[in-house]
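Below is one structure; the comments refer to it alone.
In this view, the complex is presented without one of its protein chains, the others remaining in place.
The letters A, B and C name the chains in turn, as written, and every chain counts its residues from 1.
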Amino acid sequence: MSHNTFGHLFRVTTWGESHGPALGCVVDGCPPGLRFTLAELQVWLDKRKPGQSRFVTQRREDDLVKVLSGVMLDADGETMTTTGTPISMLIENTDQRSKDYGEIARQYRPGHADYTYDLKYGIRDYRGGGRSSARETAARVAAGGIARLVVPGVTVRGALVQIGKHKIDRSNWDWDQVGQNPFFSPDAAIVPVWEEYLDGIRKAGSSIGAVIEVIAEGVPAGLGAPIYSKLDQDIASLLMSINAVKGVEIGNGFAAAETSGEDNADEMRMGNDGTPIFLSNNAGGILGGISTGQPIVARFAVKPTSSILTERQSIDADGKNVDVRTKGRHDPCVGIRAVPIGEAMVACAIADHYLRDRGQTGRLK
Amino acid sequence: MSHNTFGHLFRVTTWGESHGPALGCVVDGCPPGLRFTLAELQVWLDKRKPGQSRFVTQRREDDLVKVLSGVMLDADGETMTTTGTPISMLIENTDQRSKDYGEIARQYRPGHADYTYDLKYGIRDYRGGGRSSARETAARVAAGGIARLVVPGVTVRGALVQIGKHKIDRSNWDWDQVGQNPFFSPDAAIVPVWEEYLDGIRKAGSSIGAVIEVIAEGVPAGLGAPIYSKLDQDIASLLMSINAVKGVEIGNGFAAAETSGEDNADEMRMGNDGTPIFLSNNAGGILGGISTGQPIVARFAVKPTSSILTERQSIDADGKNVDVRTKGRHDPCVGIRAVPIGEAMVACAIADHYLRDRGQTGRLK
Amino acid sequence: MSHNTFGHLFRVTTWGESHGPALGCVVDGCPPGLRFTLAELQVWLDKRKPGQSRFVTQRREDDLVKVLSGVMLDADGETMTTTGTPISMLIENTDQRSKDYGEIARQYRPGHADYTYDLKYGIRDYRGGGRSSARETAARVAAGGIARLVVPGVTVRGALVQIGKHKIDRSNWDWDQVGQNPFFSPDAAIVPVWEEYLDGIRKAGSSIGAVIEVIAEGVPAGLGAPIYSKLDQDIASLLMSINAVKGVEIGNGFAAAETSGEDNADEMRMGNDGTPIFLSNNAGGILGGISTGQPIVARFAVKPTSSILTERQSIDADGKNVDVRTKGRHDPCVGIRAVPIGEAMVACAIADHYLRDRGQTGRLK
Partner (left out) sequence: MSHNTFGHLFRVTTWGESHGPALGCVVDGCPPGLRFTLAELQVWLDKRKPGQSRFVTQRREDDLVKVLSGVMLDADGETMTTTGTPISMLIENTDQRSKDYGEIARQYRPGHADYTYDLKYGIRDYRGGGRSSARETAARVAAGGIARLVVPGVTVRGALVQIGKHKIDRSNWDWDQVGQNPFFSPDAAIVPVWEEYLDGIRKAGSSIGAVIEVIAEGVPAGLGAPIYSKLDQDIASLLMSINAVKGVEIGNGFAAAETSGEDNADEMRMGNDGTPIFLSNNAGGILGGISTGQPIVARFAVKPTSSILTERQSIDADGKNVDVRTKGRHDPCVGIRAVPIGEAMVACAIADHYLRDRGQTGRLK
C-alpha cells in the first residue's frame, strides 16, 4: 500500500483509519508566504462533515483540523503564513462508538473493500471500514483548502447535478443556491423533488448514486502537460481515486461520442480587448492536456452507498455463505458529501500543475 | 513537458513527433525471461496502423517496430528473451509528405492543441500535429505488446460499442466478430449500419465520436492499491491520457448514479469448487481499488476528429481572426483506431500493478 | 520544498520544525502482518535523543513516539500488527524554551541554512533552525524502526570510527562496546582519548567533525537495480540527506582510488556447503548496484557543528555585516548522534529495495 501520496510538486500524503485516534495528511510543496486562518480552512471541512442534514450519515464528528507544521503564526495568534515546509494537518476521530464487531469483522460486505483487502493483505481493520472509510476524504478536503491558496484568482466550486434519474435543469443553474440546500444543488427547483425521493430511500434503508460537477474558474492558460500527466488526466485520476467513484468526464464527456466534429469544435475569435475568446467550451477548458484559460469542467459519478439495510448474499473470511445486512449510520446518497471532496481534488491538481509550470516556490505569481 | 513516462515499476517513456525521423518508447521494468518474436509484437501495431479500411485515415505507414535493446536473440534468429533491462523500441515515420505548412503553421485549429502548445511553449512543431499527433500512440501499442507478456494468463481485448448515437446490441456480443469487420465491432448486426453512417460522414468531410470498451480477463485478484494508485484510478488515468478521450468509466460507470444500493451490490456465493463466485460485476472487477479476480471492464469516450473539411472560426498566432479548414487525410472516427490503444493502456496498468504486488522481477509468477 | 519524501515502495514522508508543537513522519508501504511494541520502537529514538551525556546537546526532549495509524492493537494492549496502511508517527516538541530570537531571526549563521532558506523562500522559521534543525532526524529514526521489521534476518548497526583526526583501531572492533560508551565507539581503547579531546572542544565552545560507519548484515542477495537506483546509490543518497553530511563511501570507498585491480578484486570460491563465498569485501556488499549477500558497508563524514561560541563574520537579512556567536545548547560533535540516524537511513534503503524485489506486500518472505 505504498501509494498514499499524490501530486508531483504539490504533494499530498494522507494517513489514518476510521477508528484510530486520528487521521490526517502532509501537504508537501506548498509555496511560502501564503496566509490563512484555521477558521478559513475549517470552512471546507465543515462542508464535508457528517450530520448536517437528515440526508447524510448521522455519525457525529466535529472534524476540527489542526495544523502541526509548516506555518508561522502572526502576532494576532490567528493568521498563519506558510514557510514552504511540509504542512502536517491532523483531525481527531471523536465518534468511535465501541461496539461488537464480531460479525462484521469476518463478513465481506458486497461493494466494500472487505474481500479484496483481506485477499491482498491477509489482515484488515474492519472497524468502520478502516482505511477504506470515507473518513479518509476529510484529509483530502484539508489539503484542498491549502491548494486553493496556491493559484491566485482561482475559484473551484462543485455542485450535485443528478441523484438517481433525477437531473437538475441546467438552465436554472445558480451558484448562490448551492449553499442554500442540503444537496449542494445549483437548481432550487429540484430540491423538493430530491428531498422526497431521498426520504423514501433513507426510510427504506436503501441508497442511490449521484453525479457531481466541479468547475474551476480563473485557471491560468498553459497549465498541464501534452501526453502523460495531462491536466485533464490528472484531474480524472484524482476524482477516480475518491471512494465509490465509477466514472469521470471532462467537458462534454461521453456526450462527445454523439457529437460531430463541426458541433464539437470550440470556435475562437479575437475579443475587442485583444484577447482570444472561445465561443463554446466543449473541451472543458483543456486542449491537448493544457489549460486554455476557459473554465475547467469535470463531472464524476458516484455509486450508491454499499451499506444498506436489505440483506445481500455474500461470503465470510472462512469461506461460508452469509447474508449481510449493514446496520448503523450511513449516507443514503454518498454523492452529496462528495461535492467538497471533488472540489478538493480539482484544486490539488491545479495547484500541482501551477507549480510545475511556475516553479517550486511559485515565483511568477 | 517532463511527463512522457507512466507506470511505477513497469514504466513506459514515449518520444517522437508525427514528422520526425522516428518515434518510439522505452519500456523499463519488464521482468526477465519473457519470450516473444517481432512478428507477435507487430500484430498489435498492425491493428492500429492507418489505411486498413476506408473508415480510417489513408496515410500510409507500415509502422514496423524494431527492438533495439533489452533482449537476447535465440539461435533461431527470431525468438527474443527479455533480460530485465530497458526495452527500446523504434518505429520509423515513412509517410512524411513534404508540403507547404505555411498557413497551418500559424493557424490554431479548433479542438487541436495548437493554441495551448504555442501558449505554453512559445514554439510548436506544426507538422502533422507534432507531438500531439495520434502517431504517438503507436509507441503505446508497442509497449502494450510487451505488457501483455508480463502477467501469465491475462487477456486484454477491446471493442467499439458506439459510434455517434448508434450503439451495439450487447446481447449480440461475440468476440470472434471483432476481427471480422473494420470497426472492431463485437456485434455483426450493427456493422452495415455503421458503414452507411460513416460513409456519409466521411464524404461530407465531417467526423463523429465513439465509445470503446476494454475487458481484461484472467487478472489475478489482489492487484491494486487502496487509496491513491487504485487499479481503476490508474486505468482511468491512462485511458484519459489518450488523445481525444473525454470520459472514462469502470464497471457500470455513470449508470451507477441511477442504481440503487440493492441492485448495485455484486453478491457473492461460494462455488462448488470452494472458490468465491460473484453473481454480477457492476464493480468492473475492482473493489476498493484492488482487483477481485472478475473481468476488469473499462469504457472510454472519444470525441470526433477535430480535423474536418468544414470551415470553423479561429485565430492565428498573430492574433488575427481566421477561418480554418483542415485538408488532408484524416480519420472520420478516430475512435476506431483507439481500440488497440485502449487495450494497450489497460495491459500496461495491469502489468505495473502486478509487479508492484509480486516484485520487480515478477518472481511469484 | 516538495521533496520531503523518500523511497519508492517503502516511502517515508517527514514533517515538522524544531519549535512547532510536534514533528513526525508517515511510513507508507510497510507490509502487513509485522508485529512490534511501542517500547521496541522507542529504543531507536532513545539512542538518538539529546542529553544522554555531556558530549551531546543538553536540550531535553523525551522524544516519545506515538503511532497514530496503520496498526491494530492486540488484546495485550501493547503489541501492534501492521495492516499495510500508512503508519503515521508523531513526536511532540517539549523543550521549546521561549526566548528572544530578535538577533538570530535576522542573522545568517555561517554553515547553517539561514542564508539559503531566506534566499529561496523569502521567509524562514528561525526558531531553533526550523525545518533545518537536526530534530527532523527523530522522525527518520522512527521510520527506520519500522524499516528494520521489513526484511527478516537483517541487522543494521552503526559505530563512530573517527572524531577529528582520532580514528579507532579497527583491530579492536567489538560491537558489544558500542553500547558501553557515550560515543558509539566499537573500540574501547579510544574512548578515553575521545573523552579528553571532546571535553576540550566542548569547554572551548568549539566543535569537531566525525566519521560514522554503518554495517548491514543478513541482507539477501539480489536487492538493488543495475543503473539508476542502485542499492549503493540509494544508500549514499539517503546518508547524504542527513544534516551536515559532506561525504559518503561504500566498501573501501576513496581508498579504492589507491588500489590496484588485483588487490581490489573480491575473489570467490564455492564453500563446502555449496554456497558461494567471497574472500574479501572491498565492494561493501554490492556489485553493479545489487547486493551480493555479503555485509553492506557504508561510511559518512559529518562536518563540525556550525553553532559555536566563537564569533564568525557574517551578514544579516538587511545586508549588513555582523559578527555571529551562537549561544545555547549544542552538540560539540553532531557526528555522535548521527550514528542511529545513519542506521535508520540504511535500514530504509534496504527495506525499499526488498519490497521492489519481492513486491508490495513482501509476500516472498
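By definition in this document, a contact is a pair of C-beta atoms (placed from the backbone, for glycine too) under 8 Å apart; a residue touches a chain by one contact, two chains touch by 3 or more.
For clarity, every value in this text was computed on a predicted model and none was experimentally measured.
In the full complex, the chain left out of view touches A, B, C.
Contact with the undisplayed chain is limited, among C:21, C:51 or C:164, to C:164. Of the options C:84, C:144, C:158 or C:251, the residue whose C-beta touches the omitted chain is C:251.
Across the interface with the omitted chain, chain B contributes residues 1-5, 7-11, 13-17, 20-24, 26, 28-29, 32-33, 68-70, 72, 81, 83-88, 90, 120-125, 130-131, 355, 360-361.
Considering the complete assembly, chain A touches the hidden chain via residues 8-9, 85, 225-226, 355-361, 363-364. Seen from chain C, the chain kept out of the figure touches residues 1-6, 8, 14, 108, 110-113, 115-117, 119-120, 131-132, 136, 162-165, 201, 206-211, 221-222, 224-230, 232-234, 236-237, 240-241, 243, 246-262, 264-270, 274, 276, 279, 282-284, 286-292, 301-308, 310, 312-315, 319-321, 335, 356-357.
Methods note: only the chains that are shown with their structure count from here on.
The rotation that brings the Cα trace of chain A onto that of chain C spans 180°, given to the nearest 5.
Here the chain at the heart of the structure, going by C-alpha means, is A.
Separating the centre of chain A from that of chain C, both taken as means of CA atoms, is a distance of 38 Å. Rounded to whole angstrom, the centroid-to-centroid distance between chain B and chain C, based on C-alpha atoms, equals 45 Å. Shared interface positions of chain A, i.e. residues touching 2 or more other chains, are given as 1-5, 8, 14, 120, 131.
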